[in-house]
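Here the complex is missing one protein chain, while the rest keep their positions.
Each chain gets a letter, A and B, in the order it is written, and its residues are counted from 1.
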Amino acid sequence: MTTTMNHPAAATGKSRTPIIERLNIVTAFALGAISAFVVWRLALQFLPPDSEVRLFTREDKITLLSMIAWFVGFMTGIGALVGPFRWVTGKDLSHDENMFLAGKDMGIKRYFRYTTDHKVVGIQYLVITMVIFGIGGILAMLIRANLGTPEGGLIHPQAYNSIVGTHGIIMIVGTIIMVTGPIGNFIMPIMIGARDMAFPRLNALSFWLIVAAAIPLIWAQFIGGISTGWSAYNPLAGQAPLGMNGYIMFICIFALSTMVAGANITTTVVRMRAKGMTWNRTPIFIYGVVASVALALPAFPVFFLSQVMSGMDRALDTSFYNTAGGGSGWLYENLFWIMGHPEVYVILIPAVAALMEMAPVFTRRPLFSFNVAVMGIAGISGLSILVWAHHMYISGWAPLLNAPFMLTTELISIPTGMLFLVLVGTLWRGRLWMTMPTLSIFALLWNFMIGGITGIYLSDVPADAFLHGSMYVTAHFHYTLMGAGLTGALASLVYWFPKMTGRMFDKKLSWISFWMVQVGFNVTFGGMFIVGLQGQPRRVEAYAALFNKGNLITSIGAAVIMSGMLVLLYGVISSWRHGVVAPMNPWHAKTLEWTVANPIPLENFAVLPVVTSDPYGYGKEKK
Amino acid sequence: MKRILAALATVVLGFGVIAGIGTYVAAAKNDSGLTSATAAGTFTAPDGKTYPQYTLNLNIYPNSTFGGHHGAGGGAHPDWVSYGLAGEHGEPLTEASTGTNFVVPAHSAVTITIWQYDAGETITNDFFAKVRGTVGNTATLVERYDTKTHTNATEAKTITQIPSDGVGHTFTIHGLADAKNQVFVSVPLPMSNGDEVTAAEEAGGFTRFPTKTTFTIITGDEGEYVWNCEFPCGDGTIARFGSAMSTMSYMSGHWIVKG
Partner (left out) sequence: MTDLMPPTKNKWWKHPDVKKTFIYWLILTPAVAIFGTQFHVLAMPDPASEVMSGVITLMRVFTWAASPVAALVFAMCATALTSQRHYGDNPPAEADHQISNSPRANALWIVISAVMCLFALVVGLIVLQKDGDALHEAGAINVNVTGQQWAWNYDYTNGARSEVLYLPVDVPVIFHITSKDVKHSFWVVEMGIKMDANPGYTTEAAVTPNKIGVFNVRCAELCGLLHAYMQNKVHVVSKADYEKWLADRSALEARS
C-alpha cells in the first residue's frame, strides 16, 4: 500500500478505509470474544469424550482451547499481525504507515490502538498498572476484612482461597511492570538520547499482550477461581477447578510480554544510547532497568514451561508433576522457584535504581560510588539465579543442598549491602531538598532494612523450619516488594510525572499519601510479623483465637494503606487534569529527559544530543 | 481545602466500592445456610451421664439430581456426589434450602443417621475405616435398609470398623486446634451394593437398599469446626480430591457447636 495514511478518509479520496486504520481495542475485544465463542461451541460439539470417567480433562481442553482462541482473536483484532503479515508478503509498512502507527496527529485515540510511540506505550502501562493495583488492592482489603474478623471466617473458604491467589498473582504482575512499564518505556529512551525504542512494534505488542492476558484471569474467577495461591503448586493445581486454566493462560501470555519487553529494552540500551554516552556515563536507572529485564529473559520462559506442563497434566493426563504416574511435585517447585527468585529482583532492582537516580537530584551532590552501584546491581542479578532452593528448604527435596543454598542466599546480602552504601553515601553531606521522592529514599532504607534482615532469618535453614509457610514469610516479602519496591515506584511516579504529563503532581497530596501509605504499611506488616512468629500459617481463612490481636492490627493498617492509595489516585487524576503546568526541568536534574520540553515531540529530539559527562555533576569544586 | 475534601471523598467512595464488593463476595459464595439438629429427649451415655439429645438425618447420593439444597435438577453440577438432608426414613428432602452446615448445641448428645446411597471401593487411607470419636467408638450399621417399607432388610449390628475394600464415604469432623477442645469424629460409611446402585442410576433414581449408619457424638464447648468426607471421590482429579471434594456443600461443610 503506498497511499498516505495520516488523514485516512480526506486526503486520498479512496472510499475504503485500510484495515490498519480500523483496528483498535474495540475490534480486538470483539474479535477475541467471537473467536473464543466459536471455538468453545466447536470444541463442545466435536471434542471426543474421554475414554474413562474423567470429569475435568475434557472441560480443561475446551476451556484452554477457548482461551487460546480468545488470545489469537484479540491479538489479530488489535493489529499485532499487521507488521509480520506485511513482512511475509514482501511489502513492508511505508513511512506514512509507520507514522500512523506511531500515533502522529491522532489525539487521544492513539491510546486505544496498537500505537508504537514509546511515550504512548508508557502512558498505557501507567494506566494498566493503576488498574492492576486497584483490583489487587481491593482483593487485599477483602482478605484483611476476613482476617480482621476475630478468628476469621467471614468469607467462604472457596472464595477466600481464590481471592488470595488472584491478589498474589495480580500484585506480582503489577509490581513487575510498575517501574519498567511506565518509566522504562516513556522515560528510558529519552534518558539515553534516542528517538524511540529499538523495536517500536514489539513495544506495542508487550503492552497489548498484558491486556490480552488479563481476560483469562478475569474469566477464571467465574469458573472456579484460582484456589492454589499465586505459586500454583502442583499437585494441588491438578485438582483445582477450571479457573486454573485461566491462570495458566495468563502466565503464558504475560511471560511472552515480559520476554518481548526484555529483548526490546536490552537492545535499545545496548545499541541506541546517544553519542558520547559511554557505559560510565549511563545513568544508574538505566542499569537497573536493563538488569531487571535481563533477569526476566531467562527466568520467564521457565515459568511459561512450568505452566504448559501443568496444563498438560490437567488436560492431557500427563504426569509431569504427579508421583503416581512417575513424575514429581518437586519438579514443579524447582521450575517455579528458578523463575520465582530472580523475579523478585526483577521487581526490586528498577525501584531501587530509580531512587538511586533521584538521590543526587534531591541532595544536590554526586551519586556516591557509581561503580559500587553497578557492581551491586550486577551482583544481585547474577547471584539471584543461584539461590532459588531457599524456598524449598522444608520441601524435603534435597536436604544435602540446603547448606549450599544457604551459602548463596547469605552471599546475596553483600551486593544488596552495596546498594545501601550507595544510597546512604549519597545522603552524606548533601543538601536535602524535601520532596516526596526524597522522603521515599528514607522510607526505602527503613523498609528494605527490615525486609532484608528478616530475609536473613529466613535464609537460615533451622530458623526457616519454624518460619516457613507462616505469615512471617508474607510479611517479609511485603516489606521487600512493597516497602522497597512500591515505595520506589510511587516516588518514580511523582518524580517523572512532570515529564510524562506536563504537570506537577500536587505536592500536598503526594506528602499526605506518602505518610498514610508508609505508616499504614509498617503497622500492617508489623502486625503480620507478630502473628507469623506466634505460629499462624499462610493462606488460612480462619485461625485460632490466639491470633486475633495481631490480625486486627494488620487489618487496621491495611485500611490506612488503602486510604493513602486512594488519596494518591485522586492526586494522579486531579494533577493530570488541572495540576500546575510544569517547567521543562522542575527538579533541576541533569539527565537527558529533562532537556526536552513538554509536550514532547513525536521523535523526542530535534537534534540527537551528544553527551560529555555523567549526569551526577552536582556540588561545588573545592576551592 | 477543596483538594483535601475531594481526596477525602475519593477515600470514602473507594471504601464504599470495597464494602459493596465485599458484601457481595461474603454473601454470594456462602454455601447454603444452617441446619439445626432436632431436639429429641435425653440420652444416657455408657458412663451414666445424661445429656439432652438431638438428631440429624443425612443422605449421601451418587449424584446431585435429588435437588435439595442444590436446587431442582441438581444445580451446576448434577453429576457430582453429594450429601443432603434426609427425612425420617432416609428419603430425600428435595425442597431443603440448607444442606451441609450444621448447628448443634454444646454439651449435648447428637445422634446422626446417614443413609449412604452410593457404591464404594477400597479406601485410600484405612485409618478412616474405623469408627473414631463417637460414644463407645462404635456405630450401628444396617447393611440393607428398605426405603420402600422403611424397615431394616438386614439386621442392625454394632461396628467399630468396616472392611477397607467396601467403603463408600466417611463423615469426619475435625477442627481448629485451639484453647477450646479439639474435635475429631470419623465414621466410615459402607458402600451400598454396586450393581443395584448402577441399575438405579440408569433408571434415573437411587437404590432402594442403601446402607444406614447411626452414631452418637457428645459435643463439648462452643466452637466452629468443619466436617468433610475423607475418602476422595472427585474423579478425574489428583488423588480424586477435586470437584465435589473441593467444593463446599457437596462433601464438606461447617459443624458449629453453639448454645
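The rule is short, and it goes like this: a residue touches a chain if its C-beta (ideal position, glycine included) is under 8 Å from a C-beta of that chain, and two chains touch if they have at least 3 such contacts.
Since we're looking at a predicted model, the values are computed, not measured.
Engineer: Which listed residue, A:239, A:307, A:518 or A:554, touches the chain dropped from view?
Structural biologist: A:239
Engineer: Which of these, A:229, A:246, A:311 or A:609, touches the one chain of the complex that we don't see?
Structural biologist: Only one of A:229, A:246, A:311 or A:609 touches the chain omitted from view, namely A:229.
Engineer: Given that one chain is not shown, which residue among A:73, A:366 or A:579 touches it?
Structural biologist: A:366
Engineer: Which residue from A:463, A:519, A:552 or A:600 sits in contact with the chain not drawn here?
Structural biologist: Among A:463, A:519, A:552 or A:600, only A:463 touches the chain that is not shown.
Engineer: Need a quick check: the contact residues on subunit B for the chain that isn't drawn.
Structural biologist: 124-125, 127-128, 130, 132-133, 137, 160-161, 172, 174-177, 182, 184, 186, 225-226, 228, 230, 232, 238-239, 241, 245-248, 252
Engineer: Over the whole complex, note the residues of subunit A touching the chain we left out.
Structural biologist: On the subunit A side, contact with the omitted chain comes from 152, 157-158, 161, 227-229, 233, 235-236, 239, 323-324, 328-330, 361, 363-372, 394-396, 399, 402-403, 406-407, 410-411, 413-414, 417-418, 420-421, 424-425, 427-434, 442, 445-446, 449, 453, 456-457, 459-463, 465-466, 468-470, 529-531, 533-535, 537-544, 550, 586-588, 616-622.
To be clear about the criterion, only the chains that are shown with their structure count from here on.
Engineer: How many Å are there between the centre of subunit A and the centre of subunit B, using C-alpha atoms for each centre?
Structural biologist: Their C-alpha centroids are separated by 43 Å.
Engineer: Along subunit B, where are the residues that touch subunit A in the complex?
Structural biologist: Those residues of subunit B that touch subunit A are 3-4, 6-7, 10-11, 13-15, 17-18, 21-22, 25-26, 28-31, 79, 176-179, 224, 234-243, 245-248.
Engineer: Inside the complex, what are the residues of subunit A that reach subunit B?
Structural biologist: The touching residues are 53-57, 138, 141-142, 145, 151, 153-159, 163, 227, 234-236, 238-241, 322, 506, 508-509, 512, 542-546, 559, 562-563, 566-567, 569-571, 574.
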